[in-house]
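A single protein chain has been omitted; all remaining protein chains appear in their positions.
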Amino acid sequence: MSSEHRPEIGSTVAIQKSAFNALLNNLKEQGYEAIGPHVKNETLVYEPITALEDLPRGYVTEQEAGHFRLIYLGHSRYFDVIPGAQSWKQFLFPSRKELFSLTKNDGGWKMEEGEKGTPAYAFIGVRGCELAAIQIQDNIFLRSDFNDPIYRARRERAFILSVNCLHPAGTCFCVSMGTGPRVNSGYDLNLTELEDVFLLTIGSESGRGALTGVPLEAANGFVLNAANRALEHSASQMGRKMDTSDLPELILNHLDDPYWRSIGERCLSCANCTQVCPTCFCWDTLDTLSLDGNETRRTRVWDSCFNPGYSYQAGGNTRPTIHSRYRQWLSHKLGNWKQQFGTLGCVGCGRCITWCPAAIDITAEVVALREETSR
Amino acid sequence: MDSLEELKDELRKIPWFRELTPQHLDKIARIAHLQQVKAGEVLFREGDKEENVYIVLEGRIALDMFVPPRGKVRFYTAEAWEVVGWSSVTPTVRQRTAGASAVTDGLLAAIDAEKLRQACEEDHDLGYLTMRRLANIVASRLMVTRLQLLDIFAEPEEKHVK
Partner (left out) sequence: MTTPVTNIKFASHADRLLEPVWAEITAITPEAEGISTYWLKFVDPAAQAAYSFLPGQFNMVYLPGFGEAAISVSSDSEDRSLVGHTIRFVGNVTRAVSRLKVGDVVGIRGPFGAAWPMQEIEGRDVIIAAGGIGLAPLRPPIYYIMNHRERFGKVYLLYGARTPSDLLYPNEYKKWEQAGIQVQITVDRADENWQGQVGVVPMLFYRFRMNPESVVLTCGPEIMIRFVVYEGLARRIPAENIYVSLERNMKCGQGSCGHCQLGPYFICKDGPVFRFDTLESFFNVEEF
């Protein structure tokens, strides 16, 4: 197959794994900063990568409620490891962003923008659940009545190379939430890793452009079948599942149930779940003042509904107990989110289960609530 | 001076009295009288023996209690059609637990409490209607009292972390 032939949007091609770096170089030349999974401090993080070799080849993760281990098995696949605590949220919705600073000037204030310029990220290795989370956050940050200029600028520039997930981990339940393991849309390129080649489905003009000069091969029926079989097998290997047929009503009709107190006794209100969750979007503003009072900065930072001071009125804290805050989180994520944004807020990535120090598992909690309330 | 018919006319203005049969209205009218008050006039004091239960027809009656060292604290005002001194109709309470005074000039219907209790004993239908009305009055006073007790406008203690 000639490399001058440009594949159509929607078509699938194959590339040798050794050709992947040419793709990364294209992205670099087009001005993107490639971000991908990387092993660091015995865990997986999303950091800038420059070559395929930066990826966690040979690793798997062992994930259970309150348990995460990165294990080196020595296999030959680059994209086969389920992510750690980080998600792509931190790039489109940074955890700390200076909005502007004001300096006293002649009786008024002079405004300076926080950081000028917007990075153009190429996300390498976005799983189906993660892409669904990005699309959910699009509904939150990009609306007709309000849009967040920070998110918009980064999102418009972002290049997404997604990955069909072939080896789910112990806390995964994307099948239950309809977000994976196959990625269906919303990408520039979608990758399936087979033993010898990468299959790439072209999702957009940017995706086509990234393949300029990269030696492409036809994706024949054999490899396409292998990919499909691998995806079917993957869908059957999910570590968890969640029956969503009675959501959100199951939760919204039982807000008064004593069951919430039992979770409250276990939950530490540590806010880990909200930090690792790729759809949680709450934020706060920090105002700092220089000692001489002449300069002030406004910074936006992540916040969490588990923080005690998160919600208050003139009478005091509206959710002073842990169980009321846990109920707020779950009744939002699997409940009121639907009315607000059209879908449930959970994508089935399992991070909240893995990273909860009290090993609270929302798939088990939904089952327990269902049993409690059906008595 | 008022005649029995004039008194009945005044009583019929009170919404609850319209539910009474002519016989019941007559019974009550015979143990009641109209009383005019001037602004500032004391109707009764805390500790007084109970004599009448009053229904405000015109004006405003304030209820108060003496709280050393704060002095007299006014905790409620009764407007037209409201009852003052309802506890005199119940079987157990025997002295006024609060004072009442007129804030403005006014007109009251005063019913002899002892005779009303007796009439209720003799005629249980009248008794039931009276006690039913009393229960509503007490319920609404309790609601008002609770909301005052909760001091809902008070400055909050800043307990929240921030």
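Chains: A and B, in written order; residue numbering restarts at 1 for each.
Methods note: a contact is a pair of C-beta atoms (placed from the backbone, for glycine too) under 8 Å apart; a residue touches a chain by one contact, two chains touch by 3 or more.
Here the structure is a predicted model, which means the values were calculated and not measured.
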Among A:G10, A:G74 or A:G107, residue touching the chain not depicted: A:G107
Identified contact with the non-displayed chain, of A:P48, A:P149 or A:G213: A:P149
Touch as defined at the start, partner being the missing chain; which of A:N26, A:Q135, A:S204 or A:T296 qualifies? A:T296
Which of A:S18, A:S185, A:Q313 or A:S374 sits in contact with the chain that's absent? A:Q313
Even though one chain is hidden, which residues of chain B still touch it in the full complex? 60, 62-63, 71, 73-77, 79-80, 82, 103-104, 140, 143-144, 147-148, 150-156, 158
Residue ranges of chain A at the interface with the undisplayed chain: 99-100, 102, 107-109, 111, 113, 140-141, 145-150, 252, 255-256, 281-285, 287-289, 293, 296, 298, 300, 303, 305, 310-315, 318-321, 324, 327-328, 331-332, 336, 339-340
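Everything that follows uses one rule, which is that only the chains that are shown with their structure count from here on.
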Could you tell me the distance, in whole angstrom, between the mean C-alpha positions of chain A and chain B? 67
